[in-house]
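See structure below.
A single protein chain has been omitted; all remaining protein chains appear in their positions.
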Amino acid sequence: MVTGPALRAHVREAGLAYLLLAPSLVFLAAFTYWPIIRSVWFSFHDVMLGSDKIFFLGLENYQRLWTDALFWKSLANTAFYTLVTIPSAIACALLLAVALDSKLRGMTFYRSAFFYPVMIPSVAAGMVWVFLYAPGYGPINHALALFGLPKLEWLYDSNTAMIAIIIMSIWKYSGYFMLILLAALQMIPSDLHEAARLDGVSAWNRLIHITIPLISPTLYFVIIIGLLHSYQIFDYVYVMTQGGPADATNVLTFYIYQNGFQYQDIGYASTLANVLLLFVGGLITLVALVFGRRVHYLGR
Amino acid sequence: MAEVVLQGVSKSYQGRPTVHGVDLAVADREFMVLVGPSGCGKSTTLRMVAGLEEITAGRLLIDGRDVTHAEPQKRDIAMVFQSYALYPHMTAYRNMAFGLLKTSKLPKAEIDRRIGEAAEILHITHLLERKPNALSGGERQRVAIGRALVRQPKVFLFDEPLSNLDAKLRTHMRGELKRLHKELGLTVIYVTHDQIEAMTLGTRVAILSEGRLQQVGAPMDLYMRPANTFVATFIGSPEMSLLRCALRPNGAGSVVHHPRFDTHIPGALERAEPGDILLGVRPEEVTLSPPETPAMARGTVERTELIGSEALAEIRMGDDRLMARTPVMQAPDVGAEVGLSFDMARVRLFDAATGRALARL
Amino acid sequence: MATLQDPLELSAPATSRGTLAHMRATLRRNWLHVLLLPLLALWASPLVWIVVTSLKTRVEVFDPNAGFLPAIAQWSNYPAAMAVAPFGTYLVNSVLVTGGILICELVTITLAAYAFARLSFPGKNILFTLFLLQIMFPIYATFLTNFVTVRELGILNSLPALIVPFVASGYGTFMLRQAFRQVPTELADAARLDGCGHLGILWHVYLPLVKPTLVAFSIIAVVTHWNDYMWPLLVTNSESVRTLPIGLGLLAKSDSGADWTRLMAATVVVVSPLLLFFVIFQRRFVDSFMHAGLK
Partner (left out) sequence: MSVNSTFSHISRRGVLVGGAAAAVAGLSGGRAFASDKVKLQFMYPVGVSGDINRLVTAMISQFNAAHEKIEVEAIYAGSYDNTEQKVITALGVGDPPATWLPINSALQTFLGLDALADITAKAKADDIYQDFLPGFLETCISDGKLYGLPFQPSTPVLYLNKDALKAAGITKAPVTWTELLDVAKALTIRENGELKRWGLTIGGGWHDWIFECYCRQNALVPWTKDKVLFDKPEAVDALEFWVKMVQAGVMPPASTWEGSANDFMAGRTAMLYHSTGSLTNLRKSSPFEVDVAFMPKNKTFGACQGGGPIMIARKQTDAQIEASWTFARWMTSTQVQSQWSRDTGYLAVRKSAWETPEMKAYLEKVPQARVALEQAAYAGAFLQVPGYHKVREYLKSALDRTLAGSVKPDVALKEAADNSNREIQRLLRRRS
C-alpha cells in the first residue's frame, strides 16, 4: 500500500514532526511530566515537605478524599466557579465584542479600557477589589444603594463571597476573551450580515443565527482557554479571602496549596492535584465532545 | 520543449483508491484541460503533477525526466489556485517575487524585469504595491497568474482558476488566458468542472469520472465522437438526449427500433449482433416539422425555452424525452404535436449495457 | 465615582436648538455609546481608584469626609514605594525573565503547533493530550519537584531558574495549532511550489498569518510571567535576581493591613510598562487582528 518513496516521505514527515516537538517535549518532560509522575508516586505515600522520611500508604490518601468534607466542598466550589464564570465571562465578552465590532468613534479607546484588567497583577487587583467590596464604604455598595438595591456583605458573607470573586474574574478576563472574539468577528464576511438585515432579521437573531455559528470555532477555543484560566482563581482566593469565610471560597487549587505548602502534606496535596487533573481533563473532554464536533469552520 | 507524461498514475488515500491509472501525454505548448464533475479526481491528478500529492503508483515524466517523487519546486512547474492563494501579508509585487527569491539566484534587476513584463502583459502594473485584500477578484486572479508567469516554468497548472469570478469577468479572463497561451507559447494543464470552459480553452480536453480517464481529445472530437455515454452527456448544453432502442442488423446497415419509430443506419457497425442500444441525439441534430408533413417520428411539445436567437423545445415521445433546437421563429407551441427527424449521419449509438460508443466502420 | 460619568457628555446631544427628530437621529447614531459608556465607567473604576489612591495621603484613603480626589497629589508616594526595594534591578530582571520566557515559548510553541497542525505522524493525538496536561496540572503541585530539579541543575537563585519551567507551553501550542489550522492549505501549497520547505512555509506563510494569535498569546504570556510571584519567591534569594512582583509583595503582604497608598503607587509602577506598551501598540495589535485577511 505505502511503499518505497512514499513510505520514505512518510517517515521523513514523522521525523520532522518529532524534531519540531522535541524542544517542547524536553522541557515538558523535565518540568511537567516528571512532577506529574512524582505526584502520582507521592499520592501513594506519606510525604512531608521538609522531611526526607517517606512512608508507603497505599490508597489511604485516596480514601481520605471520601471522608474529607473540605475536599468535596472545594470541589463543589471549583465546579461552581468554573461553570458560572466561564459562560458569564464569555457572554459578556461576546456582547462587548459585537458592540465594538463597528466603526464607531473611540473604539480603540473602548477596547483598551475593557482590556486593561488583564494586565493588572492578580495580587494588586485582588487588593483593590477587597476595597471595592467593602460593605460600609466600598463603592460597589454605594452603587447598589443608588439603584435602591440592598447592600451586601460580599466577601464577609459565605453566601456571596464566591459570587464576589466571580464578578471580579469576569471583570479581569472578559477583555481578553473579547479581543480574541473580536478578531474572529472581523473575519465574518459583512455581506452575510447585510443579507440578513435585508431579510429583516433582528439584531438579536442575527447574533444567534449568524454570528455565533460563524465564530463557533473561536468560541469553542475561548471556552477551552477559559477553562484553563479558571486556575487563576487561586490568586484571588489567596489575596482576598484565604478560602474563607467558612470555606466558602476554598477551591481545589487553593486547597492543594494549603495541603502542600502550609500543612506540608505533600502526599495528600499530590492526591488532590491528581484528582484536579482528572477533573479538568474530564471537563475539557466533555467540552470537546459537546462543542468540538459541532463547530462550523468558515468556508469549509 | 515541455512535455508532461502520466503513466498509470494512481492515488489512494488510506487504501481507498481515488485516481485509477491515468495515462495522459500533454504535448509541448498544448492547453490540456482536465474536466469532470466534482470528486472525479481531476484536482487530485493535477496536484499529483504539481507534487502536492504523493503519487501512489505510476510514473510522471516532465520533459522525459522522471519526477514521480521529486519535490514540487524541482519539477519546474507553476500553479494557479482556485482561491488564488496569494499571500495576504505580501504586496502583489512580493507575491510574484517570492518564488523567484526562494528558488532562483536571479539578480534583483532580472526579477524586476520579469515582474514588470508580466505585469504589463496582465495589465496590473499599477497594482504591484497593493496587498491582496485591496484587490478585486479579477485583479487577484491576474496577480496569481503573474506569479506563475514570472517563474517561466515548463508547465503551468491551473486549478479551477475562474470559478470564483462572476460570469462576465470569467468570460473575459477566458479570453485573456487563451491570448496568453497563444502569445507566450505556454504548456498548460487546466482543471475545471465547467465543460464550456473546457471546450473553449483546451486544445485538448481530458474527461475524468470517478477517478478514471474517460476520453482525451480535441474539443470538437469529444463533442462529435464521445467515447461513452458519460462523455456524451457531460459535454454539450443542453445535454445529448439518449433514447433506448433495439438494434437489428439489416443488410449492409442496421435498423434501430424505437417504440415510436424505426430507422435505418447505413454502413457497418462495430457490433453486428442484435441488442439494446442507446441512441444519442444532440438538440441541433433534430429537425422539427409541422405534424402534417412526413417525419421520422412524432412527439408532443412539453416545454419551450428561448435562448437568444434560438429556442429549445422539450419533446415527449412515449416514455422518452428529448431536446430539440429550432430557430425562434419556428418554435412550436407547447402541447403541439410535431414531427421529428434526426440527422442520422451524426447521431451516435452506445451499447446500453456498458455505455461505450459503437463505432461506425 | 460620579466624576467618572463625565465622558457621557461626548454623546449628549442636548442643545436647545436641536429638534426632537434631530435628537432622535443623534441618539440612534450614538446609542452604542450610551450603552457602552456606563459599562466603561464600571470597567475603568478600579484603575481610576488605583491611580487616585496612589496620590493620596494615608489618612485620605479611608476618611469618609475626604473627597474622591486627593487634596494635594502626593507624588512622594512613588519614591517612598520605590524605596522599599531596589525596583530598578527588579525591573531589569522582570524584563529579562519575561522577555526570555516569551522568546523561548514563541520558538517552542511555533514548532510544536506546526507539527500538530500540519504534519501527520504516529502518536499525534496522544502527544497532543500530553501537551495539554501541562495546563491541567496545578502549578503549585509542581513546585516542589521543580525546586529540586532546578537545584540539581545548579541554577537556583539565578534568572534561568525563573525561565526554564515555562519554556514549553501547552497553552500556547494549543492556541497556535488552532490558528494554524485556520490557514488555508492552498497557501501552504503555493509556498511549496514557490520552493519552501516546511520551515520556509512556517516562517513565510504561517507565522505572518497568525500574528493576531501570536499577539494574543504574547500578551497573556507576558502578563502571566510579569506578575508571577510564588515561584520567583521560592527559587531566588538575592536582590540581584528578583523581579517586580516581589517588590510589590513587600507592600501587599502586610500583616497589619495593606500599605494602600504605596501599594497602589507600586502597582502603577509595575503595571505601567505593560499598559504603556499596550496603549502605544494597541493600534497595531488591533490592526493585526483586523487585517488577518484570511479570506
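When the chains are written out, they are named A, B and C in that same order, and each has its own residue count from 1.
Please note the rule applied: a contact is a pair of C-beta atoms (placed from the backbone, for glycine too) under 8 Å apart; a residue touches a chain by one contact, two chains touch by 3 or more.
Since the structure is predicted, the reported quantities are computational estimates derived from the model, not experimental observations.
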item	value
Which displayed chains the unshown chain touches	A, C
Candidate in contact with the missing chain, chosen from C:Y78, C:F128, C:F147 or C:W203	C:F147
Contact partner of the left-out chain, one of C:A112, C:I246 or C:V268	C:I246
Chain not shown: contacting residue from A:L49, A:A143, A:I210 or A:V275	A:L49
Chain not shown, touching residues in chain A	46, 48-53, 55, 70, 127, 130-131, 134-137, 151, 153, 155-158, 240-247, 258, 261-265
For chain C, residues in touch with the removed chain	58-66, 81, 83-85, 143-144, 147-148, 151, 230, 233-234, 237-238, 246, 249-251, 253-260, 262
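Criterion: only the chains that are shown with their structure count from here on.
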item	value
Centroid distance [mean C-alpha coordinates] between chain C and chain A, Å	15
Approximate Å spacing (C-alpha centroids) for the pair chain B, chain C	56
Junction residues of chain A, two or more chains touched	none
Shared interface positions of chain C, touching two or more other chains	292, 294-295
Chain C-facing residues of chain B, complex	47, 50-52, 71-73, 77-79, 81-83, 85-89, 98-99, 102-103, 131-133
In the complex with chain A, residue positions of chain B that touch it	12, 15, 54-56, 68-69
Chain A residues touching chain C - in the complex, by the definition given at the top	10, 13-14, 16-18, 20-21, 23-28, 30-36, 38-39, 49, 96, 99-100, 102, 104, 106, 108, 110-125, 127-129, 131-132, 137, 139, 142-143, 171, 175-176, 179-180, 182-183, 186-187, 189, 217, 221, 224-225, 228, 231, 234, 239, 252-253, 256-257, 260-261, 266, 269-270, 272-273, 276-277, 280-281, 284, 297-298
